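Everything below concerns the one structure shown next.
All protein chains of the complex are present and in place, except for one that has been dropped.
Chain lettering (A and B) follows the sequence in which the chains are written, and residue indices restart at 1 in each chain.
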Amino acid sequence: MDNLYDYLHEKFKALGGTQIGSGLSAEFILLAFFPLVLIALLRGVNDTIAIVLALLFIVAVVFSAPFVVKVSKENTDHYNIAAFYVAIVMGIVMFIMLGGI
Amino acid sequence: MKFQQSQEMRNLIAAIFVGIFSYFIIKALTDFDIVPGVSYIYNLRGPLIAPNMITVILFDWRGYDTLGEAFILITAVLTTGILFGRGVLGGDVSEKDSTPIRPSTIVQKVFAAPLVFIIVAFGVVITLGGHITPGGGFQGGSVIATAFFLSVVVYGFKKNVFNLSHNSLETLEGVGALIYLCLGLVGLGLSGYYLYNVGADLYPYLGVGDTATRLFSYPDSTNAGIIPYLNIGIALKVLSGFCTIITVLWGAEKK
Partner (left out) sequence: MNSELIPLMVIFPLISAILLNLMHGKDKVVRAYGILAMLVVLVVPIFASYGNHLFGAHPVVDTLPQLKISLSEVNLAIEYNFAFLQKALVFLLAAIATFAVLSHISNEKKVSGVYLSMIMLSIAAVSAVVMANDIFNMFVFLEIMTIAQAAIVIAVGGVSGYKAAFKYLVFGGVAGASILLGIALLLGTFGVLNISDLHNSLSGNMTNPIVLTAVGLIVIGWLFESGLFPFHTIKSNMYSAAKPDIAALLQTQTKIVLVALAIVLLRLFGGYSNMTAVMLGLSVGTLIIGSVMALLQTDFRRLLAFTAVSQAGLVGIGIGLGTRLGIAAGIFHAINDAIAMSLLFITVYFIYERAKTTEFKRLGGLLVQAPKLAFIQIIGILIVSGVPPFNAYQSEFRIIDATIQAGHPELGVLVILGTILTFVALMKGFYLTFLKENTTKIALGKVHIYNGLPTVTYVTLIILVIACVGIGLFPMPFYDRAYSVALKILVGW
């Protein structure tokens, strides 16, 4: 744990000049965000499943940390990344509207 | 290699989702019966204004939408101008005058001039008869713009038949749009409703007055009111809009 700072410093290099502090706070918010969304989605189905899945998700996220590097890579100004997500959302929106999930 | 593979995977996923999207849209478009609805009423009452129903819907029933469409074109033309340096922050970037890349042959030079005049005459006929016969301002303006293209291609910018500079084209476009906007204001001032067709006076209870109605009367069997004048405005605007774009793009090719 001594070299956590160095470890994060190494990882955050990819972000290009972001401070470690801001990266870490963003990381923690993301850690809270995904389980909460999962709970919000699945709570209507079954409470236990929602909690178990959320816990599993937290474990998975912790092992793949720092998550924030991936998130920031997916949100750059590149045209192809935006086009990819637009295509996916277009399909999903139509599917939800007509597939009736 | 890894990046490329993930990119390929992404393309595949995106293609699948776009496929889902298109499937639902094509499905909706295939089982879809059309209800005439409000256009039924438009068609029922339109002949009271002018014989050409398309023009009547475009310039009377939905005249305000046409104004919006015209302004989409104006905005696009101005944006093209900005893209090539007119009006950017910190002073304009000057344009270069340019001549055609290949000199024209004798045949082209001899036949282009009369053809240009014929095309212009045709465009004027389409515009002025827009409320009676098929046609209208958009179509007439585009036809006249083709004459401009032809003369620019054959004679170059300096010596072309029209002899319009970029600035005078912009002025012409502004004048066309202002004709449309101000004709709408006439209706607003006289009846209280924007773009009210003063000359046709479809709703006499608004109290527009005989003098104003006669101002926009037109020697026709049915009285189209302000529609012919709106057509002229749109024609000027479309013509000068297209010509501005070709002017700007022509200048850009040389740089």
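Methods note: contacts are C-beta pairs under 8 Å (C-beta built on N, C-alpha and C of every residue); 3 or more make two chains touch, one makes a residue touch a chain.
These numbers were taken from a predicted model, which means no experiment stands behind them.
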Touch with the omitted chain, as defined above, among B:28, B:48, B:110 or B:249: B:28
Candidates A:4, A:36 or A:49 - the one touching the absent chain: A:36
Chain not shown: contacting residue from B:13, B:53 or B:78: B:78
Residues belonging to chain B that touch the chain removed from view: 24-25, 27-29, 31-32, 34-42, 44, 60-65, 67-69, 71-72, 74-76, 78-79, 81-83, 86-92, 170-171, 174, 177-178, 181, 184-185, 187-188, 191-197, 202-203, 206
Footprint left on chain A by the chain that the document does not show: 15-19, 21-23, 25-26, 29-30, 32-33, 36-37, 39-40, 43, 68, 71-72, 75-77, 79, 81-82, 85-86, 88-90, 93-94, 96-98, 100-101
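Operating definition for what follows: only the chains that are shown with their structure count from here on.
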Contact footprint of chain B on chain A as seen in their complex: 80, 83-84, 87-88, 90-92, 94-95, 97-98
In the complex, chain B residues that touch chain A: 7, 10, 13-21, 24-25
